[in-house]
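Report on the following structure.
For this view, one protein chain was removed and the others were kept in their places.
Letters are used for the chains, namely A, B and C, taken in the order the chains are written, and counting of residues starts over at 1 for each.
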Amino acid sequence: MNTFGQIFRISIFGESHGKSVGVTVDGCPPGIDLCEEDMLEDLARRQAGAKGTTPRKEKDLPEIISGVFNGKTTGAPITVVFRNENTRSKDYSQLKVVPRPGHADFVALKKYRGFNDYRGGGHFSGRLTLALVAAGVIAKKIISQVKIAAKLIEAGGQNNIEKAVDEALKKRESIGGIVTCSAKGIPIGWGEPFFDSIEAVISHLVFSIPAIKGIEFGSGFQAAKMTGSEHNDEIIDPEGRTKTNHAGGINGGISNGNELVFRVAVKPTSSISLPQETINLKTRQTEQLKIKGRHDACIALRVPVVLEAVTAIALADFKLIVK
Amino acid sequence: MNTFGQIFRISIFGESHGKSVGVTVDGCPPGIDLCEEDMLEDLARRQAGAKGTTPRKEKDLPEIISGVFNGKTTGAPITVVFRNENTRSKDYSQLKVVPRPGHADFVALKKYRGFNDYRGGGHFSGRLTLALVAAGVIAKKIISQVKIAAKLIEAGGQNNIEKAVDEALKKRESIGGIVTCSAKGIPIGWGEPFFDSIEAVISHLVFSIPAIKGIEFGSGFQAAKMTGSEHNDEIIDPEGRTKTNHAGGINGGISNGNELVFRVAVKPTSSISLPQETINLKTRQTEQLKIKGRHDACIALRVPVVLEAVTAIALADFKLIVK
Amino acid sequence: MNTFGQIFRISIFGESHGKSVGVTVDGCPPGIDLCEEDMLEDLARRQAGAKGTTPRKEKDLPEIISGVFNGKTTGAPITVVFRNENTRSKDYSQLKVVPRPGHADFVALKKYRGFNDYRGGGHFSGRLTLALVAAGVIAKKIISQVKIAAKLIEAGGQNNIEKAVDEALKKRESIGGIVTCSAKGIPIGWGEPFFDSIEAVISHLVFSIPAIKGIEFGSGFQAAKMTGSEHNDEIIDPEGRTKTNHAGGINGGISNGNELVFRVAVKPTSSISLPQETINLKTRQTEQLKIKGRHDACIALRVPVVLEAVTAIALADFKLIVK
Partner (left out) sequence: MNTFGQIFRISIFGESHGKSVGVTVDGCPPGIDLCEEDMLEDLARRQAGAKGTTPRKEKDLPEIISGVFNGKTTGAPITVVFRNENTRSKDYSQLKVVPRPGHADFVALKKYRGFNDYRGGGHFSGRLTLALVAAGVIAKKIISQVKIAAKLIEAGGQNNIEKAVDEALKKRESIGGIVTCSAKGIPIGWGEPFFDSIEAVISHLVFSIPAIKGIEFGSGFQAAKMTGSEHNDEIIDPEGRTKTNHAGGINGGISNGNELVFRVAVKPTSSISLPQETINLKTRQTEQLKIKGRHDACIALRVPVVLEAVTAIALADFKLIVK
């Protein structure tokens, strides 16, 4: 389903080449300053146009169509709509016959019995992350005491990201990347044991972002190679500060007052200009596929702001539950 | 909160040293053979006793107190209770003053203002995974067409797991590990785009297991270093079979008919016999802590069956939603 | 919160005098014919314009901005937006000082600390039932085997409804009414015991309609005066048909194959032209209030189509859960 959250609840909708994408945010407290302009900075960070991202350029202008009055949230649901403008009219119907490797074309065709909007990935499109970013802007305002920062630290296995992207572009390839995210200022006690642990809820939202393949908190996969005496974070003061932060700011699913830290792995964009083999569902024969048009060489470039958004969405809900 | 699932919904309860731990499973279809004996095999796999796991030996006998009639599920909620028998009467109240590093003692104290049951971790205890295993047994029956298998493939950074555990025991240390999980036989079309993607729901449940630090699906973190042409799985027949399986059996959040594959990182057990430093919340001074009593040298040894259980729980819900 | 449903899930948003009202419908199966025109008939039934309803005339034109492709539902969320056009620019700010009796002005002011959109009732407006009617049109298509019909059977205590409305208009008064609703063709087995009983879910949705004061199923309040031998419905054939239908088509919360029958009480519209007394929150003195402008003499006239809509919404969810 396309709804998430207990108190701060978001519902996303839309398709890549349909009329719009958007989001309804319910449970936002009243009295928070909010206007479309507040969203532009984060939307720009997500925006196409940087080297290595798709040349599709849309204005991505949000319109708030409910829940804001006199420049402030009212407590009623906030709906933000992005009208799709730059949707090319080309024929996408071939995707129903020749599914692209790495994409959802094949599973969508089967699951929705051919009725899905396949144009540009339809509802599966990364364009839906516009909705997440918009909701994230609202969430960030609710948890204004927390500073969230995500950063692409590696692309194509290299730290020199620009170079890696250049190389990929030259080869008509795509590359993956690693994005870190941290959040400072979370008070002790957000999150719940078990099903609503901070890790559980954040990972749930993170894997809702297309192209994410892995997530690790604090010491992450490295923890598997450590001993208990190395891994345990010594508590050094009555406020719970720890000498190290292998826990990534979380114990028993609950924030411990230290910095929240996690990392995600982003796969290389599935759409590449190089020819690929796939099946033709009509002829039942292998066929060479050439994907034309615009696409990202490194989708990971756009992930940081989306990662911040979903982190903020998770934390806003935790805050409103604990209150 | 301690409830998870849309149609196949589980609610867990209990404490390590209270009267019981248990689970209520709602949404289970009627007519499935079920008795306590069906749970013993998986419970034994989770059971204390193996080298490297805590010497605490309980019979861990489940009692089904509702939802089963004449040896079959009725469609009503199934409640399974494990009475705690071997709870030592020793005084645990020191945990409120000297929180153990790596444990939830400190956050629980703060979050619940001192009212939490701190004995043996209370509600945060790994003992609650009994409830998950019991629910997993029921879930496995619902998705009987799917074969799930999890395995510890590395402990303390080594593939020779027995040796690694022996070394840890000698050093009075603990070690982490890596567990893989696969599921064969999932039909095409389980899972949903975005918030109910297979990765999102499985990771949500996986991070509900204590000590998990990371999860990766298919190519996982390795994907970040790959190119699109390497990573994309070529579709080789009209049933969607792929030549490689970097996707881990999932596209766009939805099962693609190939094997579901993921791996998790387990941290070293927080309780170790070696002395550790921590804060004394009364004196506000650093203090040396010696944790006595029983504990696991390698909690990862017990994780496979729990991982299978939560995977089955997630898949059972997907199956019942799609139907 | 503004979301309801397990599988067929609706999220409503909007305000009377803001930019729009609308709804997102998630969980709708793919392949159902759907376009804006399909909604016009039910929207017209709800529409202002009939004698006794407010003279505010809007076109109430729905726009489907997601979830439909080539005239059919895709399985993705369907968002329907109604742009508000005829919102008078008059000053409503007096409502923050002089709350109207019977309205939500006072509670909204307190709950939202003055940030609510008070114009025309804001998010509390009966105009939000546009969203319910739109969702109801979709729901009716899902349960096409069921025929739902609601009817105003009494207004102002009289069966001659037109006359009662005329009288009320003359007196610048408003009147309440009784609406019945029935649904034929529900198969045996929809609904669940206890919290998801048919009565529980329908009443939940029915009391989400503004102005509803009571609901009764089958024999309803009359049952309180009956004996068991009078009330019990004799089962007359193996398909569960009953001689009488005091149960209203439901036993143990579950449809029994007979006609679903219930009735609701609608209060008189709170807005009347007659002068009323209320408190002035600034002067803290009683004050005479004269409500100007457009309003319904008998809001119950509009309720039938809304009642059908929420009934269809409830039943569609039951159908999709049972499948």
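Please note the rule applied: contacts are C-beta pairs under 8 Å (C-beta built on N, C-alpha and C of every residue); 3 or more make two chains touch, one makes a residue touch a chain.
The shown structure was predicted, so the numbers you read here are calculated from the model rather than taken from an experiment.
Although it is not drawn, the missing chain touches A, B, C when the whole complex is taken into account. Of the listed residues C:Glu36, C:Glu63, C:Glu173 or C:Glu259, the one in contact with the hidden chain in the full complex is C:Glu173. Although one chain is not drawn, the whole complex shows that of C:Glu63, C:Asp166 or C:Glu216 it is C:Glu216 that touches it. Screening B:Gly27, B:Gly156, B:Gly191 or B:Gly228 against the full complex identifies B:Gly27 as the residue touching the chain left out. Listed by residue number, the positions of chain A touching the unshown chain are 6-7, 76, 193, 321, 323.
Where chain C meets the chain that is not shown, the touching residues are 1-4, 6, 12, 99, 101-104, 106-108, 110-111, 123-124, 128, 154-157, 168, 171, 173-178, 188-189, 192-197, 199-201, 203-208, 210, 212-238, 240, 242, 246-248, 251-256, 265-272, 274, 276-279, 281, 284, 286, 300. The missing chain lies against chain B, touching residues 1-3, 7, 9, 11-15, 18-22, 24, 26-27, 30-31, 63-67, 69, 72-79, 81, 111-113, 115-117, 119, 122-123.
What we mean here is this: only the chains that are shown with their structure count from here on.
The distance from the centre of chain A to the centre of chain C, each centre being the mean of the chain's C-alpha atoms, comes to 37 Å.
Centroids of chain B and chain C (each the mean of its C-alpha atoms) stand 44 Å apart. Shown for chain A are the residues that touch two or more other chains, namely 1-3, 12, 111, 123.
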